[in-house]
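Here the complex is missing a single protein chain, while all its other protein chains stay put.
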Amino acid sequence: MTRRDSALRLARVGGVITSVALVAFAGIYVRALMFTPIERFQGPAQKIFYVHAPVAWAALLAFLVTGILSLLYLIMRDRKLDTIAAASAEVGVAFAVVMLTTGPLWGKPVWGTWWSWDARLTSTLFIFLLFVGYQVLRGALHDPEIRARFSAVMGVMALVLVPFIHVTVYWFRTLHPEPVLMKPERPSLPGVMLVTLLSSVAVCTLMYVGFLLMRYSLAVLRDIREEEIVDGVS
Amino acid sequence: MRRGRWWSATGNWSPVSNAATLQAIFAIAGKDLLVEGRTKTAFFSSLVFAILVLTVLYFARDKTSVGDLDLAPGALWVTFTFAGMLGLNRAFVLETENRAMDGVRLTPATPTAIFLGKVLGSLVFVGTVELVSLPVFILFYDVPIWRELPILILVIALATIGFVSVGTLFASMVVRTRFSEVMLPVLMLPFLFPPVVAAVQLTRGILALRPLSEYSGWLSLLAAFVIIFFTFSLFLFEAILEE
Partner (left out) sequence: MEYPDNGAYMVAAYIVAAVVIAVYAVSLFYRIRKAAKR
């Protein structure tokens, strides 16, 4: 099987997984909107949680994958690791955008403010900014080996940074307690809601995998195309 | 100096003596500073920038509602970090002329020595800018600097080492890109968040004459950041330098 065939195969697998995940995601929508009870204190807006939290989890997963594969690339120098890391970064940006738009839409009606600089929100914002920086760096480097090496360095640094950001904001809040916002308690979710949440997490994870496979095979197909063009010219 | 084996960042025991490595570090730092000393363009730009930032921040506030102690720490650190970033890029830009970087690579200096030399050069540069802008800062803000000078210097030194180490690593990366002056801040800013926040909180605590116990947590955070990121920057630099 040629390289192109195996890339196409992977793309097909990825496409199937993604399609299944998208349909399942629609199913989550139905379940969350129609078959999950409305939370009494937060109102319907609470349901945003069933989309926001799993998507945030997927963005974090994407970030961890990029970071860890970056480290592995520096150790093993297998170009595939870099290609997967970059694919994960792009997928992560997509999830991060959803996370950062649904977050404030949930925060405003429930907590009274579009944004609060608490540890978790600020960390996720920085994850988004680091993803963007990673993509910007990659876009500015044209030699594939240098691009892989340099973005791997950035990936590792970013991975180490995020815990620091979390701790910094956490300490900032603990040492400077701001007036307590109208923050809902975190009750243990009753059964129905918990199932909705967990299913949504599963679906988003599946979606991440599907997107990742597709984006990775896209990168491989593009590489093959590049080589064909170069070979065709020479 | 004892002739011993110096451990390079790759973990190889290279038969380069400690003395030679130290010599390389000072040689690289010295060369960078000598080159800068000839034109002093970057230095004066950073200095003027620092003074401008301080001035604008000073006049931008309402004196009746925002006290000196509230604004001063933030103003100081915004000034230091942005003026510092101007200086970080020059460490590698000067190596792009005549492929000077290849020349540096050809010397027996290990990547570790090159990194430390670059960091040292930048520290002297940024440190001097900080030193000169500090009196301007005192001019603008009525804060008890003299009483707390030693610990304040410690905080300034720590935070500066932190962002100069990370900045040196990133500068070595972006110098190969077209818009390196813009890319350096874009990539670096997330990494400035922990040390600058910690430095601002520490500066505020110090200038407010609060007891050490109140802000010792920030000191640990800053120290941890510097130790961890200095180490990572040092190790990862070797990957940047490869041919």
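Every chain is named by a letter (A and B) in the order it is written, and numbering of its residues begins at 1.
Criterion: contacts are C-beta pairs under 8 Å (C-beta built on N, C-alpha and C of every residue); 3 or more make two chains touch, one makes a residue touch a chain.
Every value quoted in this text rests on a predicted model; they were computed, and no experiment measured them.
One chain is not displayed; in the complete assembly it touches the shown chains A. If you put the hidden chain back, the residue from A:61, A:74, A:94 or A:140 that touches it is A:94. Check A:8, A:132 or A:146 against the missing chain and you find that the one touching it is A:8. Between the chain not shown and the residues A:27, A:44 or A:163, the one that touches is A:44. On the side of chain A, touch with the chain left out of the figure occurs at residues 8, 11, 15, 18, 22, 25, 29, 33, 38-45, 47-48, 51-52, 55, 94, 97-98, 101-102, 105-106, 108-110, 207, 211, 214-215, 217-218, 221-222, 225.
Keep in mind that, in the parts below, only the chains that are shown with their structure count from here on.
Taking the mean of the C-alpha atoms as each chain's centre, chain A and chain B sit 32 Å apart. Against chain A, in their complex, chain B makes its touches with residues 166, 169, 173-174, 176-179, 183, 186-187, 189-191, 193-194, 197-198, 201, 217-218, 221, 224-225, 228-229, 232-233, 236, 239-240, 242.
The part of chain A that touches chain B in the complex is made up of residues 74, 126, 129-130, 133, 136-137, 140-141, 146, 149-150, 152-154, 156-158, 160-161, 164-165, 167-168, 171-172, 175.
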